[in-house]
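Partial complex: the chains shown occupy the same locations as in the complete assembly.
Labels run A, B and C following the written order; every chain starts at residue 1.
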Amino acid sequence: MTDEMMEEGGKIKKFLYINRKAPHGTIYALESLEVVLISAAFEQDVSLAFIDDGVYEIVKGQDTKGAEIKNFSPTYRALEGYDIEKLYVEKESMDARGLTEKDLLVPVKVLTAKEMADLMESQDVVMSF
Amino acid sequence: MKLAVLVNEGPYTHQASDTAYLFTRAALEKGHEIFRVFFYHDGVNNGTRLTVPPQDDRNIVKRWTELAEKHKLDLVVCIAAAQRRGILDENEAKRQGKDANNIAPGFRISGLGQLIEAGIQADRLVTFGD
Amino acid sequence: MTMLHTINKSPFERNAFDSCLTHVKKGSAILLIEDGVYGATQGTAGATKLAAAMKDVAVYALQADVEMRGMQGRLIDGVKLVDYGGFVDLVTQHQNTQAWL
């Protein structure tokens, strides 16, 4: 365990939320975001990873009017306000989908698959959606 | 033309029930007859009146109920799939000794035969699922 | 007799897209809905396969699903956009419909 003791006696753990699914087709992306927002209140060391179809979650220009569904993609822009700033996107996943950083809604750090694997191993808790 | 619709996934979790609703509404607007909408697998979860979705989002169950009222739609929830997943009407609750039921207005519970019949009677059957 | 095939899965996540392309016959149509629309986006392996299939098969995509995913302007040439009413028309114009779930 890499726990550190806070003044209040609580633990700080490294939480990694891995997003691997496209938004909209299923609810996992939206409900994953709800977990991440709640986690901000717990003052843990939070990181988000977007790999595979998860990179589609933060693509610009999502317009849900025609499908009559609420558009939750602007919420990714609000993460910074919750001090959730460690967003990692896998390069290989973007490349395969013809996407670049310019296509994304939020500033991210681009990692190779190998670097992403290193990130996963350095975490205390990994939740995958 | 006479169309039948099969919905295999529950509300919110998969987009299938949204697409099925928007397809059904568009077919009615074009003057087609909807012979039946059949809810199977997790699709039966479209038929619970206990959902409380966020107020700034669509209410999938209520939408189905309202569309059914407006167009006299036959919304059928498969009984076998519903029993496994806890969707009951008043009769079923009584028969199974359960103290509550949760079916939404406009839906009825019936057997899988209703799906086969829809396949036979309708000119086209369209499936929405995961 | 011609068929309408619907695909609602991402070609990256599931095999539904590839399996559909294996089973579609000349003169039939494919409609991409929900996460299936990613299959028609430029610069992807799926789009290359789809472009090859388009010699024999008409390919459509549901506009609302393209837009909600931010993929407007990213589809390969030749994919026709339809609304929900257009989806209904495709169903009635073909003999039967197979959903590649």
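Observations, loosely collected:
The definition used in the following text is that a residue touches a chain if its C-beta (ideal position, glycine included) is under 8 Å from a C-beta of that chain, and two chains touch if they have at least 3 such contacts.
No experiment lies behind these values; they were computed from the predicted model shown.
The stoichiometry of the whole complex, written in the labels shown, is A x2, B x2, C x2.
We take it that only the chains that are shown with their structure count from here on.
Taken as a contact graph, with one node per protein chain and an edge wherever two chains touch, the assembly is complete, since every chain touches every other chain. Looking at which of A-B and B-C shares more C-beta pairs in contact, the answer is the pair B-C.
Rounded to a whole number, the gap between the C-alpha centres of subunit A and subunit C is 29 angstrom.
Distance between subunit A and subunit B, defined via averaged C-alpha coordinates, is recorded as 34 Å. Residues of subunit B found to touch two or more other chains are 15, 22, 130.
Contact of a single residue of subunit C with at least two other chains is seen at positions 8, 34-35, 64-65, 83.
Residues 21-26, 52-53, 56, 59-67, 69, 71, 73, 96-98 of subunit A are the ones that touch subunit C when the two sit in their complex. Put simply, subunit B touches subunit C in their complex at residues 1, 3, 8, 15-16, 19, 22-23, 25-27, 29-30, 32, 123-130. Of all residues in subunit C, those touching subunit A in their complex are 8-10, 12-13, 34-35, 38, 41-45, 63-65, 67-72, 74, 83.
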